[in-house]
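One structure is given here, and the rest of the page talks about it.
Only one protein chain is missing from this complex, and each of the others stays in its spot.
Entry: chain A
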(Lines give C-alpha, C1' and ligand atoms only; values in the text may rest on other atoms or scores of the structure.)
Protein backbone atom coordinates (compact mmCIF):
# COMPACT_ATOMS: atom_id res chain seq x y z
CA UNK A 1 0.00 0.00 0.00
CA UNK A 2 1.07 3.49 -0.66
CA UNK A 3 2.84 5.36 2.08
CA UNK A 4 1.12 8.09 4.05
CA UNK A 5 3.85 10.45 2.80
CA UNK A 6 2.39 10.16 -0.70
CA UNK A 7 -0.75 11.81 0.62
CA UNK A 8 1.29 14.89 1.53
CA UNK A 9 2.62 15.06 -2.01
CA UNK A 10 -0.80 14.55 -3.57
CA UNK A 11 -2.20 17.28 -1.36
CA UNK A 12 0.62 19.67 -2.15
CA UNK A 13 0.63 19.07 -5.89
CA UNK A 14 -3.14 19.25 -6.30
CA UNK A 15 -3.93 21.59 -9.21
CA UNK A 16 -7.18 23.12 -10.47
CA UNK A 17 -7.35 23.86 -14.19
CA UNK A 18 -8.73 27.35 -14.47
CA UNK A 19 -9.91 29.55 -17.28
CA UNK A 20 -9.67 33.29 -16.59
CA UNK A 21 -11.91 35.55 -18.64
CA UNK A 22 -12.08 39.28 -18.45
CA UNK A 23 -15.30 40.79 -17.20
CA UNK A 24 -17.53 42.01 -20.05
CA UNK A 25 -17.83 45.47 -18.57
CA UNK A 26 -14.11 46.23 -18.55
CA UNK A 27 -13.00 48.64 -21.19
CA UNK A 28 -10.45 47.12 -23.45
CA UNK A 29 -8.56 48.23 -26.51
CA UNK A 30 -9.00 44.89 -28.20
CA UNK A 31 -10.69 41.66 -27.27
CA UNK A 32 -9.08 39.78 -24.42
CA UNK A 33 -8.26 36.12 -24.92
CA UNK A 34 -9.12 33.84 -22.02
CA UNK A 35 -6.11 32.70 -20.03
CA UNK A 36 -5.62 29.08 -18.91
CA UNK A 37 -3.64 28.16 -15.83
CA UNK A 38 -3.15 25.28 -13.38
CA UNK A 39 -3.70 26.75 -9.91
CA UNK A 40 -2.19 25.03 -6.87
CA UNK A 41 -4.99 24.04 -4.50
CA UNK A 42 -2.97 24.89 -1.40
CA UNK A 43 -1.91 28.37 -2.51
CA UNK A 44 -3.69 31.74 -2.43
CA UNK A 45 -5.04 33.60 -5.44
CA UNK A 46 -2.83 36.69 -5.27
CA UNK A 47 0.26 34.47 -5.19
CA UNK A 48 -0.52 32.77 -8.47
CA UNK A 49 -2.30 35.34 -10.60
CA UNK A 50 0.60 37.58 -11.62
CA UNK A 51 0.58 35.98 -15.04
CA UNK A 52 -3.16 36.54 -15.35
CA UNK A 53 -2.78 40.18 -14.50
CA UNK A 54 0.01 40.65 -17.02
CA UNK A 55 -2.01 38.90 -19.68
CA UNK A 56 -5.05 41.16 -19.36
CA UNK A 57 -3.13 44.36 -18.79
CA UNK A 58 -1.83 44.01 -22.29
CA UNK A 59 -5.27 44.85 -23.69
CA UNK A 60 -6.17 47.57 -21.23
CA UNK A 61 -5.36 51.19 -20.83
CA UNK A 62 -3.48 52.05 -17.67
CA UNK A 63 -6.07 54.58 -16.53
CA UNK A 64 -8.80 51.93 -16.58
CA UNK A 65 -6.94 49.67 -14.21
CA UNK A 66 -7.55 49.67 -10.51
CA UNK A 67 -6.83 46.65 -8.37
CA UNK A 68 -7.51 43.21 -9.84
CA UNK A 69 -10.13 41.03 -8.21
CA UNK A 70 -11.72 37.77 -9.11
CA UNK A 71 -15.23 36.46 -9.13
CA UNK A 72 -16.96 33.19 -9.82
CA UNK A 73 -20.63 33.22 -10.84
CA UNK A 74 -21.35 36.37 -8.90
CA UNK A 75 -19.35 35.41 -5.81
CA UNK A 76 -16.20 37.44 -5.22
CA UNK A 77 -13.34 35.11 -4.35
CA UNK A 78 -11.68 35.93 -1.06
CA UNK A 79 -7.96 36.16 -1.35
CA UNK A 80 -7.29 34.77 2.12
CA UNK A 81 -9.01 31.42 1.57
CA UNK A 82 -6.87 28.71 0.03
CA UNK A 83 -7.71 28.23 -3.65
CA UNK A 84 -8.79 24.62 -3.08
CA UNK A 85 -11.28 25.72 -0.44
CA UNK A 86 -12.74 28.36 -2.76
CA UNK A 87 -13.11 25.78 -5.48
CA UNK A 88 -14.61 23.06 -3.30
CA UNK A 89 -16.97 25.50 -1.69
CA UNK A 90 -18.27 27.25 -4.78
CA UNK A 91 -17.44 25.22 -7.82
CA UNK A 92 -17.10 21.53 -7.02
CA UNK A 93 -19.28 19.30 -9.15
CA UNK A 94 -19.09 21.78 -12.02
CA UNK A 95 -17.49 21.32 -15.38
CA UNK A 96 -13.74 21.90 -15.55
CA UNK A 97 -11.89 24.12 -16.20
CA UNK A 98 -13.03 26.40 -13.44
CA UNK A 99 -14.14 29.60 -15.03
CA UNK A 100 -13.09 32.72 -13.12
CA UNK A 101 -14.01 36.24 -14.15
CA UNK A 102 -11.35 38.89 -13.80
CA UNK A 103 -12.27 42.43 -12.70
CA UNK A 104 -10.18 45.55 -12.61
CA UNK A 105 -12.83 47.99 -11.39
CA UNK A 106 -15.06 48.08 -8.35
CA UNK A 107 -18.24 49.16 -10.08
CA UNK A 108 -20.22 46.05 -9.42
CA UNK A 109 -22.89 47.30 -7.00
CA UNK A 110 -23.89 43.78 -6.00
CA UNK A 111 -20.46 43.04 -4.76
CA UNK A 112 -19.68 46.43 -3.31
CA UNK A 113 -22.47 46.09 -0.80
CA UNK A 114 -21.13 42.94 0.66
CA UNK A 115 -19.04 43.34 3.72
CA UNK A 116 -16.47 40.74 2.77
CA UNK A 117 -15.73 42.84 -0.27
CA UNK A 118 -13.53 44.86 1.96
CA UNK A 119 -11.26 41.87 2.40
CA UNK A 120 -10.47 42.02 -1.24
CA UNK A 121 -9.39 45.61 -1.04
CA UNK A 122 -6.78 45.07 1.54
CA UNK A 123 -4.67 42.61 -0.27
CA UNK A 124 -2.25 45.07 -1.65
CA UNK A 125 0.89 43.01 -1.55
CA UNK A 126 2.27 39.59 -0.89
CA UNK A 127 3.45 40.70 2.52
CA UNK A 128 -0.19 40.92 3.58
CA UNK A 129 -0.71 37.33 2.54
CA UNK A 130 2.48 36.35 4.28
CA UNK A 131 1.29 37.96 7.48
CA UNK A 132 -2.04 36.21 7.16
CA UNK A 133 -0.42 32.86 6.40
CA UNK A 134 2.02 33.09 9.30
CA UNK A 135 -0.68 34.13 11.72
CA UNK A 136 -2.70 31.08 10.67
CA UNK A 137 0.27 28.84 11.32
CA UNK A 138 0.81 30.45 14.70
CA UNK A 139 -2.84 30.10 15.58
CA UNK A 140 -2.78 26.45 14.56
CA UNK A 141 0.30 25.81 16.67
CA UNK A 142 -1.30 27.54 19.62
CA UNK A 143 -4.05 24.94 19.35
CA UNK A 144 -1.72 22.02 18.70
CA UNK A 145 1.24 22.70 20.99
CA UNK A 146 0.42 25.81 23.01
CA UNK A 147 2.59 27.66 20.44
CA UNK A 148 5.69 25.89 21.74
CA UNK A 149 6.88 24.61 18.39
CA UNK A 150 6.37 27.76 16.38
CA UNK A 151 7.94 29.89 19.08
CA UNK A 152 11.00 27.65 19.21
CA UNK A 153 11.56 28.15 15.50
CA UNK A 154 13.93 30.71 14.19
CA UNK A 155 12.92 33.57 11.98
CA UNK A 156 14.51 31.84 9.01
CA UNK A 157 12.39 28.76 9.59
CA UNK A 158 9.28 30.89 9.40
CA UNK A 159 10.62 32.41 6.24
CA UNK A 160 11.30 28.98 4.82
CA UNK A 161 7.68 27.94 5.36
CA UNK A 162 6.47 31.00 3.53
CA UNK A 163 9.03 30.72 0.74
CA UNK A 164 8.16 27.08 0.34
CA UNK A 165 4.53 27.96 -0.24
CA UNK A 166 5.27 30.94 -2.41
CA UNK A 167 7.66 29.07 -4.68
CA UNK A 168 5.81 25.76 -4.59
CA UNK A 169 8.76 23.98 -2.95
CA UNK A 170 7.38 20.90 -1.29
CA UNK A 171 10.67 19.72 0.29
CA UNK A 172 11.59 23.17 1.49
CA UNK A 173 8.22 23.60 3.13
CA UNK A 174 8.00 20.16 4.70
CA UNK A 175 11.55 20.25 6.04
CA UNK A 176 10.21 22.76 8.53
CA UNK A 177 6.53 21.90 8.61
CA UNK A 178 7.17 18.38 9.91
CA UNK A 179 8.16 19.90 13.22
CA UNK A 180 4.74 21.44 13.46
CA UNK A 181 3.18 18.03 12.89
CA UNK A 182 4.97 16.28 15.74
CA UNK A 183 3.34 15.37 19.01
CA UNK A 184 4.26 13.32 22.09
CA UNK A 185 3.41 9.70 21.43
CA UNK A 186 1.91 9.18 24.85
CA UNK A 187 -0.69 11.87 24.17
CA UNK A 188 -1.87 10.27 20.97
CA UNK A 189 -2.24 13.55 19.11
CA UNK A 190 -2.24 17.33 19.21
CA UNK A 191 -3.81 19.23 22.05
CA UNK A 192 -6.57 20.51 19.84
CA UNK A 193 -7.17 19.96 16.15
CA UNK A 194 -6.96 23.22 14.16
CA UNK A 195 -9.91 23.00 11.79
CA UNK A 196 -12.39 25.25 10.02
CA UNK A 197 -15.71 24.11 8.68
CA UNK A 198 -17.04 26.15 5.75
CA UNK A 199 -20.53 26.16 4.43
CA UNK A 200 -22.24 27.96 1.56
CA UNK A 201 -25.65 28.05 3.19
CA UNK A 202 -24.90 30.50 5.94
CA UNK A 203 -23.49 33.99 6.36
CA UNK A 204 -21.24 32.78 9.09
CA UNK A 205 -17.74 32.57 7.57
CA UNK A 206 -16.76 29.30 9.21
CA UNK A 207 -17.00 27.19 12.35
CA UNK A 208 -13.90 26.97 14.51
CA UNK A 209 -13.97 25.61 18.07
CA UNK A 210 -11.76 23.64 20.40
CA UNK A 211 -11.81 19.94 19.65
CA UNK A 212 -9.43 17.28 20.90
CA UNK A 213 -8.17 14.39 18.75
CA UNK A 214 -8.73 11.90 21.57
CA UNK A 215 -11.67 11.67 23.95
CA UNK A 216 -11.11 11.80 27.73
CA UNK A 217 -11.71 8.02 27.77
CA UNK A 218 -8.88 7.54 25.33
CA UNK A 219 -10.92 6.93 22.19
CA UNK A 220 -9.72 8.33 18.92
CA UNK A 221 -12.00 11.03 17.54
CA UNK A 222 -13.03 10.72 13.92
CA UNK A 223 -14.22 13.13 11.31
CA UNK A 224 -17.76 11.93 12.11
CA UNK A 225 -17.29 12.78 15.80
CA UNK A 226 -16.20 16.27 14.88
CA UNK A 227 -19.15 16.92 12.61
CA UNK A 228 -21.60 15.41 15.11
CA UNK A 229 -20.50 18.01 17.59
CA UNK A 230 -19.88 21.00 15.31
CA UNK A 231 -22.34 20.55 12.53
CA UNK A 232 -24.76 17.67 13.09
CA UNK A 233 -26.86 18.68 10.10
CA UNK A 234 -23.98 17.68 7.83
CA UNK A 235 -24.38 14.04 8.82
CA UNK A 236 -27.00 11.94 7.11
CA UNK A 237 -29.74 10.61 9.36
CA UNK A 238 -30.43 6.91 9.32
CA UNK A 239 -32.00 5.76 6.11
CA UNK A 240 -32.10 9.23 4.72
CA UNK A 241 -30.54 10.35 1.46
CA UNK A 242 -27.20 12.06 1.89
CA UNK A 243 -27.90 15.79 1.80
CA UNK A 244 -24.41 17.16 2.23
CA UNK A 245 -20.95 16.32 1.03
CA UNK A 246 -18.06 16.75 3.40
CA UNK A 247 -15.16 17.73 1.17
CA UNK A 248 -11.48 18.16 2.02
CA UNK A 249 -9.06 18.83 -0.84
CA UNK A 250 -11.68 17.77 -3.32
CA UNK A 251 -12.19 14.35 -1.80
CA UNK A 252 -14.74 12.94 0.64
CA UNK A 253 -12.93 11.02 3.38
CA UNK A 254 -14.96 8.38 5.22
CA UNK A 255 -16.50 9.66 8.44
CA UNK A 256 -14.54 7.10 10.48
CA UNK A 257 -11.22 8.58 9.40
CA UNK A 258 -9.30 9.57 12.56
CA UNK A 259 -9.18 13.32 12.94
CA UNK A 260 -5.56 13.34 14.05
CA UNK A 261 -4.49 11.58 10.87
CA UNK A 262 -6.51 14.05 8.80
CA UNK A 263 -4.92 16.96 10.59
CA UNK A 264 -1.43 15.57 9.93
CA UNK A 265 -2.00 14.67 6.30
CA UNK A 266 -4.82 16.73 4.85
CA UNK A 267 -4.18 20.09 6.49
CA UNK A 268 -3.39 23.04 4.26
CA UNK A 269 0.05 24.64 4.54
CA UNK A 270 -1.48 27.07 7.04
CA UNK A 271 -1.82 23.98 9.27
CA UNK A 272 -5.61 24.15 9.39
CA UNK A 273 -7.86 21.37 8.27
CA UNK A 274 -10.29 23.17 5.96
CA UNK A 275 -13.52 21.20 5.70
CA UNK A 276 -16.20 22.24 3.20
CA UNK A 277 -19.79 21.14 3.72
CA UNK A 278 -21.68 21.54 0.48
CA UNK A 279 -25.11 20.34 -0.67
CA UNK A 280 -25.10 17.06 -2.55
CA UNK A 281 -25.67 17.86 -6.21
CA UNK A 282 -29.10 16.90 -7.48
CA UNK A 283 -28.23 15.65 -10.91
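The criterion applied here is as follows: a contact is a pair of C-beta atoms (placed from the backbone, for glycine too) under 8 Å apart; a residue touches a chain by one contact, two chains touch by 3 or more; residues count from 1.
By definition in this document, contacts and distances are computed from a predicted model.
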{"item": "Name per UniProt, for the chain absent here [options: \"Proteasome assembly chaperone 1\", \"Protein YIPF\", \"Dolichol-phosphate mannosyltransferase subunit 1\" or \"Tectonin beta-propeller repeat-containing protein 1\"]", "value": "\"Tectonin beta-propeller repeat-containing protein 1\""}
{"item": "Which of A:63, A:217 or A:240 contacts the chain that the document leaves out", "value": "A:217"}
{"item": "Candidate in contact with the missing chain, chosen from A:167, A:200 or A:237", "value": "A:167"}
{"item": "Residue, one of A:178, A:209 or A:242, that touches the chain absent here", "value": "A:178"}
{"item": "Absent chain, residues of chain A that touch it", "value": "1-8, 10-11, 14-17, 36-40, 43, 47-49, 51, 96-97, 166-169, 171-172, 174-175, 177-178, 217-220, 249-254, 256-258, 265-266"}
